[in-house]
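Incomplete set of chains, arranged as in the complex.
Chains: A and B, in written order; residue numbering restarts at 1 for each.
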Amino acid sequence: MSNTKEKSTIVLFSGDLDKAIAAFIIANGAAAYDHEVTIFFTFWGLNTLRKDQAIAAPKGWLEKMFGWMMPRGADKLGLSRMNFGGMGPKMIKHVMKKHNALTLPQLIELAREQGVKLVACTMTMDLLGLQEGELLDGIEYAGVAAYLGDAADARVNLFI
Amino acid sequence: MSNTKEKSTIVLFSGDLDKAIAAFIIANGAAAYDHEVTIFFTFWGLNTLRKDQAIAAPKGWLEKMFGWMMPRGADKLGLSRMNFGGMGPKMIKHVMKKHNALTLPQLIELAREQGVKLVACTMTMDLLGLQEGELLDGIEYAGVAAYLGDAADARVNLFI
(Lines give C-alpha, C1' and ligand atoms only; values in the text may rest on other atoms or scores of the structure.)
Protein backbone atom coordinates (compact mmCIF):
# COMPACT_ATOMS: atom_id res chain seq x y z
CA MET A 1 0.00 0.00 0.00
CA SER A 2 2.07 3.00 1.32
CA ASN A 3 1.85 5.88 -1.14
CA THR A 4 1.25 3.72 -4.20
CA LYS A 5 -2.06 3.42 -6.02
CA GLU A 6 -4.93 1.35 -4.73
CA LYS A 7 -5.28 -1.93 -6.61
CA SER A 8 -8.33 -3.92 -7.61
CA THR A 9 -8.61 -7.26 -9.36
CA ILE A 10 -11.42 -9.16 -10.99
CA VAL A 11 -11.33 -12.80 -12.06
CA LEU A 12 -13.78 -13.05 -14.95
CA PHE A 13 -14.61 -16.75 -15.02
CA SER A 14 -18.09 -16.39 -16.48
CA GLY A 15 -18.86 -16.23 -20.17
CA ASP A 16 -22.22 -14.52 -19.65
CA LEU A 17 -22.89 -11.12 -21.24
CA ASP A 18 -24.52 -9.68 -18.13
CA LYS A 19 -21.68 -10.72 -15.84
CA ALA A 20 -19.05 -9.44 -18.29
CA ILE A 21 -20.86 -6.09 -18.41
CA ALA A 22 -20.92 -5.94 -14.60
CA ALA A 23 -17.22 -6.80 -14.46
CA PHE A 24 -16.26 -4.04 -16.91
CA ILE A 25 -18.50 -1.45 -15.27
CA ILE A 26 -16.83 -2.12 -11.92
CA ALA A 27 -13.36 -2.19 -13.52
CA ASN A 28 -13.93 1.06 -15.37
CA GLY A 29 -15.32 2.68 -12.24
CA ALA A 30 -12.29 1.63 -10.22
CA ALA A 31 -9.93 2.84 -12.95
CA ALA A 32 -11.73 6.19 -12.97
CA TYR A 33 -10.99 6.34 -9.23
CA ASP A 34 -7.34 5.87 -10.13
CA HIS A 35 -7.10 2.26 -8.97
CA GLU A 36 -4.70 -0.03 -10.77
CA VAL A 37 -7.13 -2.61 -12.12
CA THR A 38 -6.48 -6.12 -13.43
CA ILE A 39 -9.07 -8.37 -15.03
CA PHE A 40 -7.91 -11.96 -15.21
CA PHE A 41 -9.90 -13.90 -17.82
CA THR A 42 -10.18 -17.59 -17.17
CA PHE A 43 -12.37 -20.47 -18.39
CA TRP A 44 -15.49 -19.16 -20.19
CA GLY A 45 -14.48 -15.58 -19.44
CA LEU A 46 -11.85 -15.94 -22.16
CA ASN A 47 -14.65 -15.89 -24.75
CA THR A 48 -15.08 -12.18 -23.98
CA LEU A 49 -11.64 -11.60 -25.49
CA ARG A 50 -12.09 -13.63 -28.66
CA LYS A 51 -11.93 -11.88 -32.00
CA ASP A 52 -15.25 -12.10 -33.79
CA GLN A 53 -13.88 -13.55 -37.01
CA ALA A 54 -12.68 -17.15 -37.36
CA ILE A 55 -8.89 -17.32 -37.04
CA ALA A 56 -7.03 -20.15 -38.74
CA ALA A 57 -5.12 -22.02 -36.08
CA PRO A 58 -3.72 -25.55 -36.13
CA LYS A 59 -5.81 -27.52 -33.63
CA GLY A 60 -6.81 -30.99 -32.63
CA TRP A 61 -10.37 -32.25 -33.03
CA LEU A 62 -11.47 -31.48 -29.46
CA GLU A 63 -9.95 -27.99 -29.47
CA LYS A 64 -11.76 -27.28 -32.74
CA MET A 65 -15.00 -28.43 -31.19
CA PHE A 66 -14.55 -26.14 -28.17
CA GLY A 67 -13.74 -23.35 -30.62
CA TRP A 68 -16.99 -23.91 -32.52
CA MET A 69 -19.19 -24.25 -29.49
CA MET A 70 -17.96 -21.29 -27.51
CA PRO A 71 -19.14 -17.76 -28.36
CA ARG A 72 -16.70 -15.80 -30.47
CA GLY A 73 -16.20 -12.48 -28.72
CA ALA A 74 -17.95 -9.93 -26.56
CA ASP A 75 -20.78 -9.40 -29.02
CA LYS A 76 -21.80 -13.07 -29.08
CA LEU A 77 -22.20 -13.80 -25.38
CA GLY A 78 -25.48 -15.02 -23.90
CA LEU A 79 -27.20 -14.04 -20.66
CA SER A 80 -26.88 -15.91 -17.36
CA ARG A 81 -30.71 -15.98 -17.21
CA MET A 82 -33.59 -15.11 -19.50
CA ASN A 83 -31.38 -15.89 -22.49
CA PHE A 84 -34.34 -17.31 -24.49
CA GLY A 85 -32.11 -18.63 -27.26
CA GLY A 86 -30.54 -15.25 -27.90
CA MET A 87 -33.65 -13.04 -27.52
CA GLY A 88 -32.57 -11.94 -24.03
CA PRO A 89 -29.21 -10.51 -25.14
CA LYS A 90 -31.03 -8.64 -27.96
CA MET A 91 -33.45 -7.15 -25.40
CA ILE A 92 -30.62 -6.12 -23.08
CA LYS A 93 -28.66 -4.58 -25.94
CA HIS A 94 -31.78 -2.75 -27.05
CA VAL A 95 -32.42 -1.18 -23.63
CA MET A 96 -28.72 -0.37 -23.20
CA LYS A 97 -28.76 1.47 -26.53
CA LYS A 98 -31.98 3.25 -25.57
CA HIS A 99 -30.35 4.47 -22.35
CA ASN A 100 -27.10 5.37 -24.11
CA ALA A 101 -25.23 2.84 -22.00
CA LEU A 102 -21.94 1.63 -23.42
CA THR A 103 -22.02 -1.76 -25.16
CA LEU A 104 -19.66 -4.49 -23.94
CA PRO A 105 -17.18 -3.91 -26.81
CA GLN A 106 -17.23 -0.19 -25.92
CA LEU A 107 -16.73 -0.98 -22.23
CA ILE A 108 -13.71 -3.11 -23.17
CA GLU A 109 -12.32 -0.31 -25.31
CA LEU A 110 -12.80 2.18 -22.46
CA ALA A 111 -11.05 -0.19 -20.06
CA ARG A 112 -8.07 -0.37 -22.39
CA GLU A 113 -7.95 3.42 -22.74
CA GLN A 114 -7.99 3.73 -18.95
CA GLY A 115 -5.09 1.28 -18.63
CA VAL A 116 -7.04 -1.62 -17.12
CA LYS A 117 -4.75 -4.65 -17.43
CA LEU A 118 -6.49 -7.44 -19.36
CA VAL A 119 -4.81 -10.76 -18.71
CA ALA A 120 -5.70 -14.06 -20.38
CA CYS A 121 -5.16 -17.17 -18.26
CA THR A 122 -2.65 -19.25 -20.20
CA MET A 123 -3.57 -22.49 -18.45
CA THR A 124 -7.19 -22.32 -19.58
CA MET A 125 -6.11 -21.27 -23.07
CA ASP A 126 -4.15 -24.51 -23.27
CA LEU A 127 -7.08 -26.56 -22.01
CA LEU A 128 -9.65 -25.00 -24.34
CA GLY A 129 -7.19 -24.87 -27.23
CA LEU A 130 -7.37 -21.07 -27.61
CA GLN A 131 -4.34 -19.45 -29.21
CA GLU A 132 -2.99 -15.89 -28.87
CA GLY A 133 -3.98 -15.02 -32.44
CA GLU A 134 -7.61 -15.74 -31.62
CA LEU A 135 -7.77 -13.19 -28.80
CA LEU A 136 -7.79 -9.39 -28.97
CA ASP A 137 -4.44 -7.82 -29.76
CA GLY A 138 -2.43 -6.13 -27.06
CA ILE A 139 -3.63 -8.07 -24.03
CA GLU A 140 -1.34 -9.82 -21.54
CA TYR A 141 -0.84 -13.53 -20.91
CA ALA A 142 -0.15 -15.02 -17.52
CA GLY A 143 -0.97 -17.75 -15.04
CA VAL A 144 -2.59 -17.90 -11.63
CA ALA A 145 0.67 -16.87 -9.91
CA ALA A 146 0.59 -13.47 -11.62
CA TYR A 147 -3.06 -13.02 -10.64
CA LEU A 148 -2.28 -13.82 -7.01
CA GLY A 149 0.62 -11.38 -7.05
CA ASP A 150 -1.79 -8.60 -8.02
CA ALA A 151 -4.59 -9.76 -5.72
CA ALA A 152 -2.36 -9.93 -2.65
CA ASP A 153 -1.72 -6.19 -3.00
CA ALA A 154 -5.32 -5.29 -3.77
CA ARG A 155 -8.23 -4.56 -1.51
CA VAL A 156 -11.14 -5.18 -3.87
CA ASN A 157 -10.82 -8.69 -5.29
CA LEU A 158 -13.89 -10.13 -7.00
CA PHE A 159 -14.62 -13.44 -8.70
CA ILE A 160 -17.30 -13.01 -11.33
CA MET B 1 -9.20 1.39 8.96
CA SER B 2 -7.64 3.01 12.08
CA ASN B 3 -10.15 2.93 14.93
CA THR B 4 -13.24 2.85 12.75
CA LYS B 5 -15.43 -0.16 12.20
CA GLU B 6 -14.47 -2.99 9.83
CA LYS B 7 -16.39 -2.79 6.59
CA SER B 8 -17.73 -5.52 4.34
CA THR B 9 -19.52 -5.29 1.01
CA ILE B 10 -21.44 -7.73 -1.12
CA VAL B 11 -22.51 -7.17 -4.71
CA LEU B 12 -25.66 -9.25 -5.15
CA PHE B 13 -25.83 -9.73 -8.91
CA SER B 14 -27.65 -13.05 -8.85
CA GLY B 15 -31.41 -13.43 -8.71
CA ASP B 16 -31.24 -16.98 -7.32
CA LEU B 17 -32.89 -17.79 -4.00
CA ASP B 18 -29.96 -19.88 -2.74
CA LYS B 19 -27.39 -17.20 -3.57
CA ALA B 20 -29.53 -14.47 -2.01
CA ILE B 21 -29.83 -16.56 1.17
CA ALA B 22 -26.05 -17.04 1.26
CA ALA B 23 -25.52 -13.29 0.74
CA PHE B 24 -27.83 -12.35 3.60
CA ILE B 25 -26.43 -14.99 5.97
CA ILE B 26 -22.93 -13.63 5.40
CA ALA B 27 -24.14 -10.02 5.67
CA ASN B 28 -26.03 -10.69 8.89
CA GLY B 29 -23.07 -12.57 10.32
CA ALA B 30 -20.73 -9.68 9.53
CA ALA B 31 -23.19 -7.17 11.00
CA ALA B 32 -23.39 -9.27 14.17
CA TYR B 33 -19.58 -8.95 14.31
CA ASP B 34 -20.09 -5.22 14.21
CA HIS B 35 -18.93 -4.74 10.62
CA GLU B 36 -20.48 -1.95 8.59
CA VAL B 37 -22.09 -3.97 5.82
CA THR B 38 -23.33 -2.86 2.41
CA ILE B 39 -25.21 -5.03 -0.05
CA PHE B 40 -25.27 -3.53 -3.52
CA PHE B 41 -28.10 -5.03 -5.59
CA THR B 42 -27.50 -5.03 -9.30
CA PHE B 43 -28.95 -6.80 -12.35
CA TRP B 44 -31.07 -9.82 -11.32
CA GLY B 45 -30.22 -9.25 -7.68
CA LEU B 46 -32.64 -6.31 -7.75
CA ASN B 47 -35.51 -8.81 -7.92
CA THR B 48 -34.78 -9.66 -4.29
CA LEU B 49 -35.90 -6.16 -3.37
CA ARG B 50 -39.12 -6.07 -5.39
CA LYS B 51 -42.41 -5.74 -3.57
CA ASP B 52 -44.55 -8.79 -4.07
CA GLN B 53 -47.59 -6.96 -5.35
CA ALA B 54 -47.82 -5.40 -8.82
CA ILE B 55 -47.10 -1.68 -8.64
CA ALA B 56 -48.60 0.62 -11.26
CA ALA B 57 -45.75 2.40 -12.98
CA PRO B 58 -45.67 4.13 -16.35
CA LYS B 59 -43.40 2.00 -18.54
CA GLY B 60 -42.55 1.22 -22.11
CA TRP B 61 -43.32 -2.14 -23.68
CA LEU B 62 -39.89 -3.67 -23.09
CA GLU B 63 -39.71 -2.51 -19.46
CA LYS B 64 -43.16 -4.03 -18.88
CA MET B 65 -41.97 -7.28 -20.35
CA PHE B 66 -38.91 -7.37 -18.07
CA GLY B 67 -41.25 -6.59 -15.18
CA TRP B 68 -43.50 -9.52 -16.02
CA MET B 69 -40.73 -12.01 -16.61
CA MET B 70 -38.62 -11.28 -13.57
CA PRO B 71 -39.59 -12.70 -10.16
CA ARG B 72 -41.42 -10.25 -7.94
CA GLY B 73 -39.61 -10.26 -4.62
CA ALA B 74 -37.65 -12.46 -2.27
CA ASP B 75 -40.39 -15.04 -1.97
CA LYS B 76 -40.58 -15.70 -5.72
CA LEU B 77 -36.93 -16.42 -6.54
CA GLY B 78 -35.82 -19.73 -8.05
CA LEU B 79 -32.78 -21.86 -7.30
CA SER B 80 -29.46 -21.73 -9.17
CA ARG B 81 -29.75 -25.50 -9.60
CA MET B 82 -32.34 -28.23 -8.96
CA ASN B 83 -35.07 -25.66 -9.50
CA PHE B 84 -37.39 -28.23 -11.14
CA GLY B 85 -39.92 -25.62 -12.21
CA GLY B 86 -40.35 -24.31 -8.69
CA MET B 87 -40.31 -27.64 -6.78
CA GLY B 88 -36.70 -27.03 -5.64
CA PRO B 89 -37.45 -23.73 -3.89
CA LYS B 90 -40.43 -25.41 -2.15
CA MET B 91 -38.14 -28.21 -0.94
CA ILE B 92 -35.52 -25.75 0.32
CA LYS B 93 -38.14 -23.65 2.07
CA HIS B 94 -39.58 -26.79 3.63
CA VAL B 95 -36.24 -27.93 5.08
CA MET B 96 -35.42 -24.40 6.21
CA LYS B 97 -38.71 -24.26 8.09
CA LYS B 98 -38.10 -27.70 9.56
CA HIS B 99 -34.71 -26.54 10.87
CA ASN B 100 -36.11 -23.22 12.10
CA ALA B 101 -33.83 -21.36 9.70
CA LEU B 102 -34.90 -17.82 8.81
CA THR B 103 -36.65 -17.40 5.47
CA LEU B 104 -35.20 -14.95 2.95
CA PRO B 105 -37.78 -12.24 3.80
CA GLN B 106 -36.90 -12.72 7.49
CA LEU B 107 -33.17 -12.55 6.70
CA ILE B 108 -33.78 -9.27 4.85
CA GLU B 109 -35.76 -7.93 7.81
CA LEU B 110 -32.96 -8.92 10.21
CA ALA B 111 -30.40 -7.24 7.97
CA ARG B 112 -32.40 -4.01 8.11
CA GLU B 113 -32.72 -4.22 11.89
CA GLN B 114 -28.95 -4.67 12.14
CA GLY B 115 -28.33 -1.64 9.98
CA VAL B 116 -27.05 -3.43 6.89
CA LYS B 117 -27.13 -0.86 4.09
CA LEU B 118 -29.25 -2.10 1.18
CA VAL B 119 -28.41 -0.19 -2.00
CA ALA B 120 -30.19 -0.59 -5.33
CA CYS B 121 -28.04 0.00 -8.41
CA THR B 122 -29.70 2.90 -10.21
CA MET B 123 -28.08 2.11 -13.55
CA THR B 124 -29.59 -1.36 -13.71
CA MET B 125 -32.93 -0.02 -12.50
CA ASP B 126 -32.94 2.25 -15.54
CA LEU B 127 -32.02 -0.60 -17.86
CA LEU B 128 -34.60 -3.04 -16.54
CA GLY B 129 -37.20 -0.33 -16.13
CA LEU B 130 -37.59 -0.80 -12.37
CA GLN B 131 -38.85 2.21 -10.44
CA GLU B 132 -38.35 3.16 -6.79
CA GLY B 133 -42.00 2.48 -5.93
CA GLU B 134 -41.59 -1.14 -7.02
CA LEU B 135 -38.79 -1.83 -4.55
CA LEU B 136 -38.94 -2.20 -0.76
CA ASP B 137 -39.36 1.05 1.13
CA GLY B 138 -36.44 2.60 2.95
CA ILE B 139 -33.57 1.30 0.86
CA GLU B 140 -30.87 3.46 -0.69
CA TYR B 141 -30.20 4.24 -4.35
CA ALA B 142 -26.75 4.69 -5.80
CA GLY B 143 -24.39 3.87 -8.64
CA VAL B 144 -21.17 1.92 -8.97
CA ALA B 145 -19.10 4.87 -7.68
CA ALA B 146 -20.79 4.65 -4.28
CA TYR B 147 -20.22 0.88 -4.19
CA LEU B 148 -16.53 1.35 -4.96
CA GLY B 149 -16.24 3.98 -2.25
CA ASP B 150 -17.47 1.44 0.30
CA ALA B 151 -15.48 -1.47 -1.14
CA ALA B 152 -12.19 0.43 -1.15
CA ASP B 153 -12.46 0.75 2.64
CA ALA B 154 -13.60 -2.83 3.20
CA ARG B 155 -11.67 -6.02 3.63
CA VAL B 156 -14.31 -8.58 2.77
CA ASN B 157 -15.72 -7.77 -0.68
CA LEU B 158 -17.76 -10.49 -2.36
CA PHE B 159 -19.53 -10.73 -5.71
CA ILE B 160 -22.44 -13.15 -5.49
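Before moving on, here are some points about what is shown:
The criterion applied here is as follows: a contact is a pair of C-beta atoms (placed from the backbone, for glycine too) under 8 Å apart; a residue touches a chain by one contact, two chains touch by 3 or more.
As the structure is a prediction and not an experimental result, all values here were calculated from the model.
Here 2 copies of the chain are placed, and the complete complex recorded in this file has 3 of them.
Keep this in mind: only the chains that are shown with their structure count from here on.
With centres set at the average Cα position, the gap from subunit A to subunit B is 25 Å.
Of all the residues in subunit B, the ones that touch subunit A in their complex are 11, 13-15, 42-44, 62-63, 65-66, 69-70, 123, 126-129, 144-145, 147-148, 151-152, 154-155, 157-159. Within the complex, the subunit A residues that touch subunit B are 6, 18-19, 22, 25-26, 29-30, 32-33, 35, 80-82, 91-92, 94-96, 98-99, 101, 155-160.
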